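A protein chain is absent from this complex, but the other protein chains hold their places.
Now for subunit A:
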Amino acid sequence: MRLTLEFGGGLELLLKESVKLHQVDVTQKSGEDKVTMRDLLSWVKGNLIKERPEMFIKGDSVRPGVLVLINDCDWELCGNLDAELEEKDMIVFISTLHGG
């Protein structure tokens, strides 16, 4: 499944070369025909995060202070970890900023 992922607010620093935008191909788990946010998080942790995974993941979800947006919509409105993704979805992970 082709997805576009974007990391911001400093989360990109956890990735290789601090690249923010990623076009990725996430495969369904065997026997499953869908990809949920839960699957995507574990895929991101295994394939994109290069350092300090605890700055991205806590338990089976994202760490506190990270907003997750599926097609520009808060994932809380789409089912959180159980949200089912579709081809060409855009998922944004953004850490909140506090500076000023």
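Here, a residue touches a chain if its C-beta (ideal position, glycine included) is under 8 Å from a C-beta of that chain, and two chains touch if they have at least 3 such contacts; residues count from 1.
Rule of thumb we're sticking to: contacts and distances are computed from a predicted model.
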item: Record-based protein name (UniProt) of the chain missing from this complex, from "AP-2 complex subunit alpha", "Toll-like receptor 4", "Adenylyltransferase and sulfurtransferase MOCS3" or "Prefoldin subunit 5"; value: "Adenylyltransferase and sulfurtransferase MOCS3"
item: Touch residues of subunit A, complete complex, unshown partner; value: 8-10, 20, 51, 54-55, 63-67, 69, 72-74, 76-77, 92, 94-100
